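Moving on, here comes chain A:
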Amino acid sequence: MNIFALIMGLFAAGIVAAASERVHAHAPRWISLIAFVVALIYTSSAWLGAGSGTEEYARQVLPWIPQFGIQVFLVLDGLSLMLVALTAFLGIIAVVSSWSEISERHGFFQFNILWVMAGVVGVFSAFDLFLFFFFWEVMLIPMYFLIAIWGHENRSYAATKFFLFTQISGLLMLFAILSLVYFNYQATGVITFNYFELRNASLDPDVAWWLMLGFFVAFITKLPSVPVHTWLPDAHTQAPTAGSVILAGILLKTGGYGVIRFAVGLFPEASQDFATVGMLLGALSIVYGGYMAYSQSDFKRLVAYSSVAHMGFILLGVYAFNEIAMQGAVVTMVAHGFSTAALFMMAGALQQRLHSRELSKMGGLWVLAPRMGAMTLFFVVASVGMPGLGNFVGEFLALLGAFQAHVPLTIAATIGIVVAAVYGLSLMQRAFQGVPNPDVGEIEDFGAREMTVMILMMIGLVWLGVYPQLVLDLSAPVITSLGVAGL
Partner candidate 1 sequence: MNFALSIPLEHVFVLAVALFCIGLTGVLVRRNVMFVLMSLEVMMNACGLAFVAAGARWAQADGQIMFMFILALAAAEVAVALGIVLQLSRRFDSLDVDSANEMHS
Partner candidate 2 sequence: MGVLWLIPTFPLLGFLVLFLSQGKLPKIVVAIVGAGSIGLSAIVAVVVGKAFADAGAEPQSQLLWTWMRVGEFVPEIRLYLDGLALVMTGVITGVGFLIHVYATGYMWDDHEEPEGFSRFFAYMNLFVFAMLMLVLGDNLLVLFLGWEGVGLCSYLLIGFYHRDPNNGYAARKAFVVTRVGDTFMALGLFLLFRELGTTEIQASLAAANIAWPEGSTMATVIGLLFLGGAMGKSAQVPLQTWLPDAMAGPTPVSALIHAATMVTAGVYLIARMHDIYIISPEAQFWVAVTGLVTLFISSFTALVQTDIKRVLAFSTMSQIGYMIMALGVGAWSAAVFHLMTHAFFKALLFLASGSVILALHHEQDMFKMGGLWRKLPIPFVSMLVGSIALAALPLTSGFFSKDAIMLTAAENPAAGMVFWGGAAMAAFMTALYTTRMILLTFFGEAKTAAHDSSGWNMNAPLVILCGLALGGGWFGLDIVSGVLPDGGITMHDHFSPIALVTMAMPLLGILTGWFVFGSSRGGSTQLPGTEFAENVRRFWYSGWGFDWLYDRAVVAPFVALARMNKNDFVDLVFKLAASTTRGVHHVLAVIQNGRLRWYAWNMALGLVFVFVVVMWEALG
Partner candidate 3 sequence: MESLFYIAAVTALASTVLVVTGKNASHALIYLIVSLLSVAVIFFLLGAPFAAALEVVVYAGAIVVLFLFVVMMLNLGKGSVARESAWLRPSMWILPCLLTVPLFLGLVYALSGEPIQTAGAMVGPKTVGTQLFGPYLLAVELAGILLLAALVGAYHLGRRYMSERREEM
């Protein structure tokens, strides 16, 4: 599989989509849709083409800046492949979810979506730290535009906040990357940004600890974890539907991916020392995110805070340092991609119909739009962690593994699933149940287009919930290679 071509293809599709607006206003979204479908098929074919137990599905090395040991070094291992496939899938969802929402500058909109996704694919497959940082920034700027141009009433505030948080934390990571390269250069006399070589760099433990912290802060800001989560509710609330879907479904996962791949992968010992703090932040995110979600009255903000809670499971799972918990973190990433993307799509659909995200202006919508109600119910239930659906597998594994590592924190995190029930059901109640709000007139229920994507995501979640083995098999070699102890 040619990853470079995939990334460049998405970039190129973005440019073509932007240009095609001159031909027809609706041409960009079709181009974008086709691009993501092709990307999904291409990625899946690589998956299906490889035998089971494959550790690397593709590897590509192209020269870039040889003086500084910088290469275009792209690798798809199981974890990357899974996330790249998820990216392509959610790309489709994002395009469909804003099918009729965007009324101006269609071309540039799809351009941004495609470029974000290209950047994300790059992030998931780059094994050269410089290249990784490059893609990290590439995905940031189109996202900024998505929020700042097509966002809602308070968009520039939200976009700037998003940008600053990510940028400042990215700066920390850049600093950590450069220091790592420098220290490696001092030790070996070779300048390299190669992941595998830097992994073997012998570092002073103190230095490694600080460098790990640089990566850690960058990734938990993206994840996000308490206490650096506050950009997320604003960004989600203000972003257009496609933006929220991408943000929740994919961009947050880059944080989780980064923690696994870089914070833990590059500095296993330092991360071990740091494990309790990581788990603490995870548990804190779970409880605090859930609690904040309950206090919101804005549909999107509520879901955004619930994302914080779900991302806490990732942190908890990764820093429990055992296979079960880490697999839980990985499954949570995928399942959360489905469930939260669907909820944001729902929020977008409601906003399009009601011109509001306030839950107080909803109520009794089930009567008016039973299909929307049923879909929301399904995804709320998924997000509450119902067994048989993907989120449960992830959260259960994370907690089960975490319990082996740290009992009190796991108990605290388990309380989070009670809180999840509180906010999830309260969302359902306030939006869809109760007396129909008299201010809401007739609203259009979901049509075939929306139902198709919703059902796709439902199938995804059920599949993850009853037979997650495919995902587990994909990530197992990666987790083993991290040197995480089995149980």
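One rule holds for everything that comes next: contacts are C-beta pairs under 8 Å (C-beta built on N, C-alpha and C of every residue); 3 or more make two chains touch, one makes a residue touch a chain; residues count from 1.
Regarding selection, all candidates are chains of the complex that A comes from, given by their letters.
Every value quoted in this text rests on a predicted model; they were computed, and no experiment measured them.
Colleague: Of the numbered candidates 1, 2 or 3, which one touches chain A within this complex?
Modeller: 2
Colleague: Can you list the residues on chain A that touch candidate 2 in the complex?
Modeller: 161, 165, 226-227, 229-230, 233, 291-292, 294-297, 322-324, 327, 364, 366-367, 370-371, 374, 377, 381, 385-388, 392-393, 396-397, 399-400, 403-404, 410-411, 414-415, 417-418, 421-422, 425-426, 429, 432-436, 466-469, 472, 476, 486-487
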